[in-house]
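All protein chains but one are shown in place.
Letters A, B and C mark the chains in the order given here, with residues in each chain numbered from 1 onward.
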Amino acid sequence: MGAGQPGNRERPITMTDRTMTEQKTTEQKTSDPTRFLSHLELDQPDKTFLDSNELVINMGPQHPATHGVLRVILKLDGEKVLGTECVIGYLHRGVEKIAENRTYTMFNPYVDRMDYVAAVSNGLGYCEAVEKLLNIEAPPRAKYIRVILTELNRMASHQLWLGTHALDIGAMTPLFYTFRDREEILKIFEKYCGARLTTHAFRIGGCQYETYEGFERDVIKFLNFVPPKIDEYEELLTSNRIWLERTKNVGVISRADAIALGVTGPVLRASGVKWDLRKAQPYAAYSDFDFEIPIGTNGDTYDRYTVRMEEMRQSLRIIRQAVERIPEGPIMAKVPKVIKPPVGEIYHSIEAPKGELGYFIVSDGSTQPYRVRVRPPSFVNLQALDIMVRGALVADVIAVIGTLDIVLGEVDR
Amino acid sequence: MLDYITSYLSSDTTPGQAGNVFWAFVYIMVVFGGISVAVMAMNWLERKALAHFQIRLGPMRVGPHGLLQPIADAIKLMTKEDIIPAEADKFVFWIAPLIILCASFAVYIVVPFGPTHAITDLNIGILFMLGVSSLSVLGVVMAGWASNSHYPLIGALRSSAQMVSYEVAMGMAVVSAVLMTSLHGLGPYGVGVGTSGTGTLSMIGIVQAQQEQHVWFLFKFFPLGFIAFGIFAIAMVAETNRAPFDLPEAESELTAGFHTEYSGLRWSLFMLGEYAAMIAVSSIAVTLWLGGWYRPFPNTLTGETWDLVFSLFPGLSFLALAAIAFVGVRRMPKHPYFRVQTIGLAGFGAVLGLIGLILFAPPMRDRVQDIFWFVAKVAGFMYLYIWYRATFPRYRFDQLMKVGWKVLLPIGIGVLILTAVLGVVL
Amino acid sequence: MQQVVQPGMQPVATTFFFYFLSGLTLVSGVFVITRKNPVHSALALIFGLLAQAGLYLMLYAPFVAGVQIILYAGGIMVLFLFVIMLVNIERSQKEEQFNKQWLVGLLAAIALGALFVVVYVKGKNLFPYRIAQPIENSNTQQIGVMLYGQYMFAFEIASLLLLVAIIGAVVMAKKRI
Partner (left out) sequence: MAPIGTLHYLVTAAALFILGVIGVLTRRNVVIVLMSIELILNAVNLNLVAFSRLWGLNGQVFAIFVITDAAAEAAVGLGILIAFFRNKETVNVDEVDLLKW
């Protein structure tokens, strides 16, 4: 508006100006941390549809596509997203506080309830952290079992992600296909430890259970069963024109931004950073196996999709190697009956399906941890939502929430 | 009075044209009742077929293989509490589903199920159909606005923009088909010969033109008919707000779009309207490009033998359905719990078989044939709708608009011009 | 040009339908100008337009009726509803609905009405009381011929007008061009 007023007329831009502004923007892009803040200015009065800053819409906490109880406040200009703000905490159960009143062993099942679609990974991270604190090491057979189950769990988590992500974008059918195949993994879990979702498979110092009769056979059967199924998902989606249009160049996050925000996991790798804790800081028995880290180039939703699809295949590779080479021996290290770690603190992180899952445990020498702090990948990755969707359309917000692969149990803890 | 009723039977025109109020009323009842039943059947079929696409079983509990599920759903929806939001505009909220329903049902006035099996034949038939079906946009907009809520409003804005813009491309495709009624250039098979040079907008006239020219317009001016049909087939999916163009009711984004705030009977009216509109646009497509009630291969497989063979199809298809039902009966678990269901399915199969046998009788055979082919073609489209829904992800709004305005519309105009040129040149 | 109408095509109960449809038109017109809520006005206008399409059908103008439905009810009214949704009508509903000169306006309109009455009463004989024979049953084709023949220039001007209107509307409504 004011374009007709004198003095407000724009100065013709010269060449130097342009280069200067360009420099400025690039500089700003890398250094200014405030651009990560959302500028919602929610206290401004809600005006009408025609204003540039008018429609504030609540997506969630009851919404079919926010993967649980995430509430995203969207500021919209028509369909264009001007800014978002995530409101979390609807699933907060105070897991970290509970830890302070439980013994180390008693707290173990609680971590399963954080990322409930990847409970095995959570347990692995916690057990390894406490083991590190106690300065003991699980026996090799236990490590191999842990790797097999964790990778199976990664498969399950990615399959669930794929199904729900595709459903968000409007393709209904992959959901059922992935759930059919995830069922096979859950059956193995059920046979192993009796639980399907919140498995509580590992104990501090190793595994509680020896593998059941026919475990290897089941796993090999699964390994032969699932690759054609992955091809089937890809057949439905990868070359689908609409899928490509919906995912390519949507929710782009640059390499620098991803690192600056602390994003990890497939989201980081899709932006072209080759960072996988299984390779970078090998834990459990991962150093024994041969596998690739798939990375993307553009950091868009499509790259994240391809990275995860490839990760599924790599997981299968790891599982195959582990099952073939699984050593005999004990499954439990010598662990004191009452776990009383020495005074000290420890940070241990693993590569969960969604990214870096870290446990920071402070011990005061008693049977209960003084403080447990979890670094949940979903929580950190969720930060990137705002920068990924700003300027995009409402439909892209859904796609990006799906591609971030968040689990609200883990975000809220 | 009896004369009045029977006199129509010997005439060869639609009741609307014959001015026979009694038969017009009968036809209206039959058509609207039939459409309602078809919507219910479609509901069942969609859930069942979609389920089998998705390795599920779909409804299985209510009746054998869930055959009574639509009835159960209808009863549930009718008895459900009908919620009107406190801040909603009551009157507009109330009338919006009715507008959609009326718009999608009024279209059937001119749908030709056979040469005489239509309620009436307007000489602006196709214009009437397009016009009336475009009225459902009003219902959508009003529903979204009256709900007084953000999601329905966005859904309504989306859907009105979508329906209006796809109507344009749709109109182009329709006009090129209408043009073909007056252009008798040779088709690729050298069959497009005719005498009269007058075009028509009447639905029956369009099918008769195809009959006279011995070609479905789909194959006329070979690629052109196909392209026009393709444009229409895409635009009609967008027009009825179905996957992959179901943005207005994209459940993952807008919960349910313009009918988010509706419940119970009113919601079911929306569904009824949506499915009726799907059948309506499919019948436009069938009439314009697939020869309407005309049987397949009218130009190559001619002669009395073929006529006889094709006239057996209605009966055969019902017998096939009956056979499927009896296979289902055989595969029913032999448990007392399933006895009622087994008997029900067997009865259903018996009724289907009986209908099939009746349709073999010569007088029935000839009467029903037209309707059968029309319905079979429309059913093919219905299956396509389900197939799309099972296969495709959803477009984003800007992409949808791009497809409508930058792809379909220019191609449509091009096809229209080429059709005109070819028709004059050939 | 005069063609014998098939007996079947004679409209049924013409008198009743005429009074019904014209009554509907007028009542909806009254609603349009009296409702507070523009959406209700638009709804009334839509019904009026549809009733008028019925009147056109009674006048053997099926093409105009079709165009009326497709363009007016399906196009222009959607545009109206769209705009009503965009602008904030909450406030305008609370305000005074009629302007300060409403009495003058009403008087002027009544005067105009009186003029009409005078003209129609005086010139009653100009219009034959019975309606003329329908020109042709399907006159859609003839309208097409006229549009592309006799009225070719007007037709082109109309298309130009639409183009100008499109550009004008975009220029008006867009925030930044």
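Everything that follows uses one rule, which is that a residue touches a chain if its C-beta (ideal position, glycine included) is under 8 Å from a C-beta of that chain, and two chains touch if they have at least 3 such contacts.
Bear in mind that the values here come from a model prediction, so they are computed numbers and not experimental data.
S.K.: Across the whole complex, list the residues on chain C that are touched by the chain not included here.
M.R.: 14-15, 18, 22, 25-26, 29-30, 32-33, 35, 38, 41-42, 45, 48-49, 52, 55-56, 58-61, 63-64, 67-68, 71-72, 75-76, 79-80, 83-84, 86-89, 91-92, 95-102, 104-106, 108-110, 112-113, 116, 120, 124, 127-132, 134-135, 139, 142-143, 146-147, 150-151, 154, 158, 161-162, 164-166, 168-173, 175
One rule holds in what follows: only the chains that are shown with their structure count from here on.
S.K.: Among the chains, which has its CA centre at the largest distance from chain C's?
M.R.: Centre of mass proxy via C-alpha means gives A as farthest from chain C.
S.K.: Report the inter-centroid distance (CA atoms only) between chain A and chain C in whole Å.
M.R.: Inter-chain centre distance comes to 60 Å.
S.K.: How big is the gap, in whole Å, between where the Cα atoms of chain A centre and where those of chain B centre?
M.R.: So the centroids are 45 Å from each other.
S.K.: Quick check on chain C: which residues sit in contact with 2+ other chains?
M.R.: Within chain C, residues 85 contact more than one other chain.
S.K.: Note which residues of chain C are touching chain B in the complex, please.
M.R.: Touch residues, chain C against chain B: 6-10, 12, 37, 39-40, 43, 46, 62-63, 65-67, 69-70, 73-75, 77-78, 81-82, 84-85, 137-138, 140-141.
S.K.: Any idea which chain B residues touch chain C in the complex?
M.R.: So the residues of chain B in touch with chain C come to 13, 17-19, 21, 89, 91-92, 95, 122-124, 127-128, 130-132, 134-135, 137-138, 141-142, 144-146, 153, 156-157, 160, 164, 167, 198-199, 201.
S.K.: Considering only the defined contacts, which chain B positions touch chain A in the complex?
M.R.: Within the complex, chain B contacts chain A at residues 50, 53-56, 150-151, 154, 158, 243-244, 246-247, 250-255, 389-399.
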